[in-house]
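So that we are looking at the same thing, I have put the structure below in structure tokens.
Here the complex is missing a single protein chain, while all its other protein chains stay put.
All chains are identified by letter, namely A and B, in their written order; residue positions are counted from 1 within each chain.
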Amino acid sequence: MSEPTNSIVCSEVFKTFGVGDSMVRALRGVNLEVRFGEMMALVGPSGCGKTTLISILAGLLQRDEGAMSVLGTDPSALSNHERTLWRGENVGFIFQQFNLIPQVSILENVAVPLLLRRHPKRDAFDRAAKLLEEVGLKGRESTRPSKLSGGQQQRVAIARALVTGPRLLVCDEPTSALDGATGQKVMALIRELTAAAERVVIVVTHDERIYHFADRIAHLDDGRVTHVSTPAEALAESAARMSDAAQRH
Amino acid sequence: MRTIAIKMLFGDTAKFYGILLGLSFATLLIAQQASIFVGLMSRTYALIEETPQADLWVTDPTMQFVDDTKPMQVTALQRVRSVDGVGWAVPLFKGLLVAKLPSGTRQICDVVGVDDASLIGVPARMVKGDVSVLRKPDTIIIETRGARSRLAQPINPADPSGPKRPIEIGEELELNERRAVIGGIAETKPTFQNVPTIYTTYSRAIGFAPANRRTLSMILVKAADGASITELRDRIARETGLAVYTPHDFAWTTIRYWMTQTGIPINFGIAIVLGFLVGVAIAGQMFYNFTLDNLKYFGAMKAMGATTPRLLELVALQGAVAGVLGLGIGLGVTSIVGLAIPGDKLAFKMTWHIPVIAAAAVIFIVVASSLLSMRRVVKLDPSEVFQG
Partner (left out) sequence: MNWKFIALPILAVVGIVASVYTVAKQNAALPSPPPVVPPVTSPYGDRVSGSGLVEPSSELIELGAPVSGLIEEVMVKEGQRVVKGDPLFIIDRRALTAQALGAEARMLAAEARLEQSRSLPKPETLKQAQARADQMRAAVRDAQGRLDRLRAIGEAGAMSHNELPTREFDLANAQSKSAEADANLEFVRKGTYPEDLRVIAADVATAKAEVGMIRTELDRCIARAPIDAEILRIDARPGQYAAAGPGAKTQMTLGDLDPLYIRVDIDELDAWRFSDKGKAIASLRGGRQASFPVTFVRRVPLVLPKKTLSGENAERIDTRVLQVIYQFVDPKVPVAPGQLLDVFIESAGDAGAPDPVVTPGAAPQVVPTPAAAGTAQSTPPANGN
């Protein structure tokens, strides 16, 4: 666990929702290791447990059983309050629907994570402006999110996710609301902004076009990590599955 | 962050105005109806307020409210004066009499007869003439409302139903076939019965009144210097067997009578409850919807490290801002309506309790609806924010 090269280590992680007949066994013994500076993509069919897994990794949910370490901490062992503070300190989030507050400017949106933690206002806005510049939105700080395109909005979301300087970035389907080209640009930006700082990025996606941005791809099915492959292997597997399906028809 | 929370509230124009309108309207309804209710109730004891000199009011024990005059034996005055601790005690006559106006029409009037020597009980705010006119024979003092409305005289005497002018000093009324000359006009608080009030001396008033065996309606008592008013009240009651009230108790006895013996409180109670329900229905509902709409942003904030108290603080801030604005606007409209409509048209009296009650109602609406919606925020499953 204390191996410095691994930022995330999961060992036989179980998670069950509900009890009795309505019981859903979302994770059934996940084993996963992610290294520092690595971008790991989580792929798999719907309901395979991707969202549950990143929720547990990001400290939004608690595992039931198993051992894990995220950035040297087991977030599931913390209290609710501690976990919330840990999240704010260590994790950045990028959502499928961006979740930008429509009534305020993008600068304010970016500053929200800092302001929520009662960061000094001035510095929060300075850092937000700097990040907006980094994502290429300099000069548009006072714009409302609704005035921007989808790609630009996701850039704002990236800036917001990174404004606290997290070491773990969790992206949930970051490109599914965007067209192909924009998705590529967004992923490129994420890659660019995370590469330098030894950040760990976990991307949940269905989008095969962005597989190549990832260093490794973890395949989930039925609550388990079936195998971990390179992007090229993953694409080949997927192509093979496609042809299988075509033949059956 | 607080600015952002307020901008979130203000930015959602449709819902924000809905919330504001709902809260303002609820405040307006509650404050307005409560003020009219208090106004009406305060009119029932206007006589008490007009006579601030009296420390105590002595009446027949069966008297239920100020206008319910049950005359006492005339010697009751001397018996009250005999009680230790009484500084002075003066008689007061009060009764409804029919006045014949110069135009020949008849009008029922409330006649108040005050102590001949001290004239205690005559209203303080004289508009025309002076209190001492009551020393002249057959003189009475009327009040401005009566002068303008019920006692007003036709401009053209040949056309009694034509336009009217206020009755003036020097004109004569007839009370029970007796001449009564208007010597002064006073400004007084409106009364519940809203009949013109006529002030005159005690001995003149019982001359106007039809022959009754007993004529002493009430006795006004001032405590001697240094005497305890409550002790004096108990002592007078014990030694004379009469009912003795402090002005405050007398007013409340009167109010209690109207509250328990009439449908007035129920009518106003219903209106106030309706106002409250309108507030809950419109504003509460809107605020709840507003919070629900913003649930995903709150969820995102929670994911980004916002603690539950921090989120509650933001929602509470939004509720407080909406509440204060709605309350302020509602109270403003209520006050302007209350100040703009003259007192003889609308019984309106806002006591400090009313803004407080309206504020409490608004706070309840805002707190209840935000608590309800915050339950969703607190229980929010952070993984939900990952869903599209």
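Keep this in mind: a residue touches a chain if its C-beta (ideal position, glycine included) is under 8 Å from a C-beta of that chain, and two chains touch if they have at least 3 such contacts.
These numbers come from a predicted model, not from an experiment.
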Contacts of the unshown chain among the visible ones are B
Using the definition of touch stated at the top, determine which of B:L29, B:I167, B:L331 or B:I365 touches the missing chain. B:L331
Pick from B:G87, B:P102 or B:P166: which residue touches the chain that isn't shown? B:G87
Checked against the full complex, the residue among B:A14, B:A117 or B:A158 that touches the missing chain is B:A117
Consider the whole complex, including the chain that is not shown, and state which of B:T62, B:T75, B:S161 or B:T260 touches that chain. B:T75
Mind listing the subunit B residues that contact the chain we can't see here? 6-7, 10, 20, 31, 49-50, 52-53, 73-76, 78-79, 81-82, 84-90, 115-120, 122-125, 131-132, 189, 203, 206-207, 211, 213-215, 222, 224, 240, 324-336, 338-339, 348-352, 354-355
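One rule holds in what follows: only the chains that are shown with their structure count from here on.
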Subunit A and subunit B, separation of their C-alpha mean positions in angstrom: 65
So in the complex, which bits of subunit A are touching subunit B? 51-52, 54-55, 58, 60-61, 81, 84-85, 87-89, 91, 93, 95-97, 99, 101-104, 108, 112-113, 115-118, 160, 164, 172-173, 176-177, 204
Please output the residues of subunit B touching subunit A within their complex, sorted ascending. 1, 3-4, 7-8, 10-12, 294, 296-297, 299-308, 310, 381-383, 385-388
